[in-house]
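First the structure, then my questions, so here it is.
One chain of protein is taken out of this complex; the other chains stay put.
For clarity, chains are labelled A, B and C in written order, and residue numbers in each chain start from 1.
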Amino acid sequence: MESYIGKIKEISERLLNDGTVECVVGFRKGTVALTNEPCMITKASDVQDLVWDENCRLNLANYLTGRKEKIAVIAKGCDSRNIVNHIIENKISREQLVIIGVPCKGMVDKNNPEVLQANCATCLHRNPVIYDELCADLVEEQKEVDRYEDVRKIEAMETQDKWAFFEDLLTGCTRCYACKNACPLCYCPTCFVDESQPQWIGKGTDPIDIRTYHFLRAYHCAGRCTDCGACEAACPQNIKMRHFTKKLEKDCNELYGWEAGLTVDQRPPLDSFKVDDPDKFIM
Amino acid sequence: MKVIKIDKNIWAGGIDSLRSGYRLFGPVMQGDAHEYKELTSDETPDMAYTNTRLSPKSVVFPQSEPMFTYSLDENNPEHHILKDAPKDYSPRAVIGMRPCDAKALSLVRMNFDTEEYRDPFWMNSYDATTFVGLACDSPCETCFCTSAGCGPYHEEGFDVLLSDCGDAYEAKALTEKGEKLLAAAGWTAEGDASVFEPKKAEAEAKIVCKVESSNLRGKNSLDLYDAPFWKELSFACINCGTCTYACPTCWCFDIQDENKGTEGVRMRNWDSCMTSLFTLHGSGHNPRDQKHQRFRQRFMHKLKYFVDKYDKGLMCVGCGRCVQQCPANIDIRTICNKMNGYEAAS
Amino acid sequence: MQNPYKAYPVRIDDIQVATADKTLRTFKFVFLNPEDEEKFSYHVGQFAELSIPGQGEIPIGIASSPSEKGFVMFTVFRTGKVTSHLHNMKVGDIMGLRGPLGNWYPIENLEGKNIVIIGAGFAFTTLRSTIKYLLEPENRKRYGRLDVIYGARNPGMILYKDELVEWEKRDDINLNLTVDGTDDPDWKYHTGFVPTITETQAPQGDDDTYAILCGPPMMLKFTKPVLDKLGYQADHIFMSLENRMKCGIGMCGRCNIGKELVCKDGPVFTLDKLNEMPEEDQ
Partner (left out) sequence: MKNLMEHMGVEPGRLQFSWISSAESTKFVDVVTKVTESVKALGPNTNYVKKSGAKG
């Protein structure tokens, strides 16, 4: 994917020079191995700073929330899906954006550059779903990947084993909130964890509070999560919190035939009602 | 100052001897990384660790800690009156701590031990602890301790400093507390004090990453505060608490009451200047409502306010944890250099 | 040394609704252990943490004067979790009081000087404490002219009305009350914002005249240039600030402005000092 960067710079420079946009949101070279830093370029002469490689894990849609100016944004498949979410949820308007699409071949695992990041390995939408410019030819989408293998493994467990699995999963969580802050879906002005009237959740490190935080946050992402993996990429403790969101993603897919962020023309399932919505969970 | 040689074949035995007199804490493998924790009776500290994700500050300053208990039951004659939470301040020891983390605690101590007030929770834990350091012979690439008033053989804050000499440790007892611990472990063989200097020089030479901070003291705080770079530098920051929780010199905390039925605990929990709730007024006004304001606060505090307030250098020991763990690659080294080099337009 | 986080147990002795809209109540607390009152010896302008086990703590300026014995008084605006709970508590309920905290208006250094007290809104509490103290016969004679300018949104929001009426009758205090606006035909005082009234009513600044200010950020911001115009020197102006606080003793780290901690190095700063501190909000 390193070869994309020439084209990305060329497009960015043109957009800045002709005044189409005021800034370009992309990545610049990081100061430590296997990391790049999201950046905003406002001068055409600075486009040289832009980079693109397998370490652009964060989701750049997260940096668009509520912005007012005209922006060019570099978007891999998942970023573009979150941009679609943002447009549906009125966090940014389509007219403000020039989307520079990146046909993505997957990010590498931040701890092991030999393998793809877990969500990338099973990604079905590597190509941007919405874009104005492309920095390369579209790539072939992966086929015959089993997206929900992990979910089914847990589904097959006994209740107590499930409980223990998640207990173990969350060990080490310090509630630094990197996962929710890296998540483009988590833009609420006041997160439920910060509410005091009522206070939904204790603020300490009790495992119950930690679990409540993670699963409630996951619910808030139901039908919206694109499995971009930014949460896991951001976690300093390497917690695999996608085990929560994947289950919801699978259910949304199976119950409503829904995948988040594919089109701006359809309302998400938790935001709409159909007479044939499944209701097996209602007794 | 006494130097004791500890043959590695008597190391584990010595640790076992310490268990009766001390609660032991040390680095052990937890999942995919080393972390400090209280050792169970069958655990020994893993001295081969490189660096822990979280610092051992939690030994004296746990992330969540009860301060008081109370009863809300009006039939209880002492209802709504704060009672001291049960605490264990019996002797404890941290085995295998890095010099940067020990220096960090001595910096943090200045916050908790002041002329006017003494924080009893932090101070009692600190006073109860014997700190046994392990000098750092193979630093990480993000380490910049030698630029932050510290170093791989820095002794500040330790009671004992160990240097790994292959099949033995040379242990330098730096305080009476340290001597007492060595004796309690049964380590008595006379050591060789001369190994420390050359090993120190060798280790320091390995730290190639340098950060410039010499100008910070002389800068005008308002100039730095108003410097034009804060918005740009903070762009990538997602305002999570990773850096503040990983940082050995971050001490901010929150106080919360947690009730269960009619019983409750007043707790204190680590807090982070990165969150907007940290400074939100009751009126809804927030002096640090925006990301770059919180970002600026963190770096100004570490690299300027602290420097001015105590004249003890930076509130950073160069451990590199924030650099390694930041999800958005915010790098204190870059920011420190930038602040250090900043000249306000006159 | 006393654990600085531990609150003295107190009993609520009196609760009065303080404003027409009932968003403020004035509480009088009595110490359960009489010796604690001794330990809680305070100066005008200090604050304390009202500590309600099960709810939390809130930093509130002390409204009673050190010269008033047997109780400590606070006027509290209902806004968050703790203050809402406090507003629902009854006389006789037990809670805690932690302090006194912070520095104070340095009136002991101002003997023989003229003092102008300027306040607005709920922040009048510590100023009430100051005025009450200054008006004690043994204190009043130690100071020169005493001017007070106090503004509220409307007549119903004025705190301590009965006392103000009494003070107005005296000739050793020049009391200027103002409201932002009112349709009350009986309102016989000023109408207008505090900075405007200050401009016309406050005495000229000179070496012997000091101003003490406490109020919302906007009022402070716009009163500063007025005092400057009237000739007040920056080191003759004392301002009491507020910030979110938890510990109240300079340890928890959130209330700083630059290297100063509002809870411990403040809340009272001279304008001189404030000018050296960053203006947060930018």
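Rule of thumb we're sticking to: a contact is a pair of C-beta atoms (placed from the backbone, for glycine too) under 8 Å apart; a residue touches a chain by one contact, two chains touch by 3 or more.
Model, not experiment: these values are computed from the prediction.
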- Given A:131, A:166 or A:213, the one touching the chain that is not displayed: A:166
- Query: Which residue among B:5, B:87, B:109 or B:231 touches the omitted chain?
  - Reply: B:87
- Note on the structure: The one of B:119, B:258, B:271 or B:331 in touch with the missing chain is B:258
- Tell me which residue among A:25, A:88, A:102 or A:218 touches the hidden chain in the full complex. A:218
- Missing-partner contacts on subunit A, residue numbers: 151, 154-155, 159-166, 202, 204-206, 208-209, 211, 215, 218-219, 244, 247-248, 251, 279, 281-283
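We take it that only the chains that are shown with their structure count from here on.
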- Message: Looking at contacts between chains, which pair has the highest count of C-beta pairs?
- Response: B-C
- Query: Hey, which chain is the most central one here, using CA centres?
  - Reply: B
- Among the chains, which has its CA centre at the largest distance from subunit A's? C
- Query: Where the CA atoms of subunit A average out and where those of subunit C average out, how many Å apart are those spots?
  - Reply: 49
- Message: Quick check: how many Å separate the C-alpha centres of subunit A and subunit B?
- Response: 33
- Message: Averaging over Cα atoms per chain, report the distance between subunit B and subunit C in Å.
- Response: 38
- At least two other chains touched by the same residue of subunit A: list those residues. none
- Task: Would you please write down the residue numbers of subunit B that are in contact with two or more other chains?
- Result: 254, 256
- subunit A touches which residues of subunit B in the complex? 30-33, 35, 53-54, 63-64, 141-142, 232, 235-236, 238-242, 244-246, 254, 256, 258, 267, 269-270, 272, 275, 277, 323-325, 327-331, 333-334
- In the complex with subunit C, residue positions of subunit A that touch it: 196-197, 199
- Message: Under the definition above, what is the set of subunit C residues touching subunit B in their complex?
- Response: 1, 3-7, 9, 32, 51-58, 77, 79-80, 83, 93-96, 216-217, 242-244, 246-247, 249-259, 264, 276-278, 280-282
